[in-house]
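Here is the structure we will look at.
Removed: one protein chain of the complex. Kept in place: all other protein chains.
Labels for the chains are A, B and C, by order of writing; each one numbers its residues from 1.
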Amino acid sequence: MAGPGSDLPDHPDYLWRNPEPRRSYDVVIVGGGGHGLATAYYLAKNHGITNVAVLERGWLAGGNMARNTTIIRSNYLWDESAGIYEHALKLWEGLEEDLDYPILFSQRGVLNLAHSLQDVRDSVRRVEANRLNGVDAQWLDPQQVKEVCPIVNTSPDVRYPVLGGTYQPRAGIAKHDYVAWGFARAADALGVDLIQHCEVTGLDITDGKITGVQTTRGRIAAGRVALSAAGHTSVVAAMAGIDLPLQSHPLQALVSELLEPVHPTVVMSNAVHVYVSQAHKGELVMGAGIDSYNGYGQRGAFHIIERQMSAALELFPAFARAHVLRTWGGIVDVTPDASPIVGLTPVDDLYLNCGWGTGGFKATPGVGWCYAHTIATGEPHPLNAPFSLDRFTTGALVDEHGAAAVAH
Amino acid sequence: MMLIPCPWCGPREEAEFHYGGQAHVAYPSDPAALSDEEWARFLFFRDNPKGPFAERWNHSASCRRWFNVVRDTVTNEILAVYKVGAPRPVLA
Amino acid sequence: MAEQTMIRRSPLAPAADRLAGVGSATGGAVTLAEVPFLTQLNLRLDPTGPAAEAVAAELGVALPTGPGSASAGEVTVLWLGPDEWLVVGAPGTEGELEARLRSAVGDAHASVVDVSAQRTTLLLGGARARDLLALGCALDLHPRSFGTGDCAQTLLARAQVVLVGREAGEFWLLVRASFAAYLVDWLVDASTEFTSTELTAG
């Protein structure tokens, strides 16, 4: 009998070396999460820069990459966001082949539910913008929502009834760890050194230019340094005296036991605040809201979980007797406009990629691609140019929450 | 669920409070005199330390008072509670 | 005036039967009733200033300076915050009481706002009253921690309430009028637990 997960493809037998850090690299990437690994891979692959080290303070991809709900979509409101997320989605569509690694990318579609008349307006606005930006998107009425996901409670006996939803058929999920390992293996094969348990503790700057990093495994010289430290970016940037408009918050998620397939797509609801998919083995994977305050503890408060479950049962009464097996938390770096910051810094040859908050997994290949370009050329890639740090000074924000687009 | 000691009501559940972010960020006395960079700093840039952080809380479900707290952002341990306007206490 | 009171409708008038039903369904383990139309004045002033003394003199009772309440005759003063109180009196006395308070504070910086209709009051009693509250209120309601005369603003079932310990193990629950019907739904549902003596765990 083939049980759940037994049909999952086997991993390669070999992933990475565990090299000792060298004294010097052309590029040092701080943070071995999905973004850091993808950046290293595209630096090597697209730009031929292979004398690269990815320095990771813990185990590789053990930060948010290990703990996200893996939702991938590109149906963002603003042109700037649609540009970079759609670029990422297109890369996702070829990634398994490119990395020669089974990443379980499943385009099962993502539904974003609307529960108020204003949600409906915002949703239609987003769908219409998506279409004009070449992003697949549909507005579904409650009946159509029910057809896409039959277990959603579309009856009016819910506190905030479902008034419809947006649907992106090309959106979906992938297996987070496999994605990280796929990028890691490919980067390693191209000569990138992946150095684990190597925490960056200082940034060496001379005459406004970065020259290397101090680490728990000694000093490492670097021609260029690229930050990819997600929730810890403020801490690392502070080593260069750079303040950032970031706040790091706890964000939690949880899984149920393995269940027979009940949930064919991904459902997200901002108003009722829950997002759910059923992963390949059969566990329900669910995300909660962020804790309101800053936190670096990789854990969140319990009432957030209770709220999340009450929201889940509003939408999915069938989940009542499912069980929570495990909850966990990550540290998400949130910007004032809920859009990322990718580009140059006031320090020469020091680059910045952060602020993806609750939604940067889906960007992994896209941002890796653009960030690698930025690092290799010293100029922002056109797709990340709008996400510069100086938008906070000019006011040209890319306000994704103001426009009621949903995170994750 | 933290237990936050309101200086007026005593310890209460975190859910009764609103978070107010970094403490000691004064509204500039003359915004017009600030450069765009300085104004942007006031608007958007806040400390985000890993460790003790002086921050504001409002006891919104009860006495509606704002007060300051020094909390370790790693452990959530509350190291000090003090009133608005008081200087950040020096912690050993 | 009398005529006017006749046509007044308290927020929970339509729920009166359901509230009474809780007492009978639980055999008195939990009792609920609305105490409508209480006079309620929101008072703000500096507790260390002369206005505080003047008000105390006028009401015949000192303003509580921390979570708690104080009573004098028909007037009960509930502490809401370090410079804020709710002065509760008999129905229909809001005009007179407001005038008394205003004249007592004189020129001091103080505010008196009639909020009598802002919140309505529920009287909760019965041997299981505390257990009922524990189903939605995070305060420590053990008699050692919260007894007669104690007063706290807090959340009950995610609605903001002012909770006051009254005589004989009863409680006042002051709730904003717009939340009152919801809170009653919640309380009635919560009381299901006590509707039978069989296996009343906890």
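General observations
What we mean here is this: a contact is a pair of C-beta atoms (placed from the backbone, for glycine too) under 8 Å apart; a residue touches a chain by one contact, two chains touch by 3 or more.
What we mean here is this: contacts and distances are computed from a predicted model.
The complex appears with one chain absent; UniProt names that chain "Sarcosine oxidase subunit alpha" among the candidates "Nitrogen fixation protein NifU", "Dihydroorotate dehydrogenase", "Peptide ABC transporter ATP-binding protein" or "Sarcosine oxidase subunit alpha". The chain not shown here is in contact, across the full complex, with A, B, C.
Between the chain not shown and the residues A:L43, A:L60 or A:L389, the one that touches is A:L60. Within the whole complex, the absent chain has one touching residue among C:E53, C:E170 or C:E193, and that is C:E193. Of the candidate positions C:L32, C:A157 or C:L173, contact with the unshown chain belongs to C:A157.
Think of the hidden chain as still there; on subunit C it touches residues 3-4, 7-11, 14, 37, 42, 44, 109-111, 113-119, 131, 134-135, 137-140, 142, 145, 157-159, 176-179, 181-183, 185-186, 189-190, 192-193, 195-196, 198-202. By the touch criterion stated above, the residues of subunit A touching the omitted chain are 1-6, 11-18, 59-60, 62, 66, 79, 82-83, 115-118, 120-129, 131-135, 157-160, 177, 196, 256-260, 262, 272, 282, 301-302, 305-307, 309-314, 317-328, 393-397, 399, 401-404. On the side of subunit B, touch with the chain left out of the figure occurs at residues 1-3, 14, 18, 20, 26-28, 30-32, 34, 36, 39, 42-43, 56, 58, 60, 64-66, 75-77, 84-85.
The rule we apply is simple: only the chains that are shown with their structure count from here on.
Taken as a graph of touching chains, this assembly is arranged as a line, each chain contacting the next along an open chain of partners.
With centres taken as mean Cα positions, subunit B sits 29 Å from subunit A. Chain centres here are Cα means. That of subunit A falls 48 Å from that of subunit C.
The centroid of the Cα atoms in subunit B and the matching centroid in subunit C are 31 Å apart. Each of the following residues of subunit B touches two or more other chains: 15.
Shown for subunit A are the residues in touch with two or more other chains, of which there are none. Only residues 232, 234-235, 238, 243-248, 292-297, 301-303, 333, 336, 392-394 of subunit A touch subunit B when the two sit together in their complex. The part of subunit B that touches subunit A in the complex is made up of residues 1-2, 14-15, 18-19, 21, 36-37, 40-41, 43-50, 53, 55, 71, 73-76.
Every residue of subunit B that touches subunit C in the complex is listed here, in rising order: 8-10, 12-13, 15-16, 61-65.
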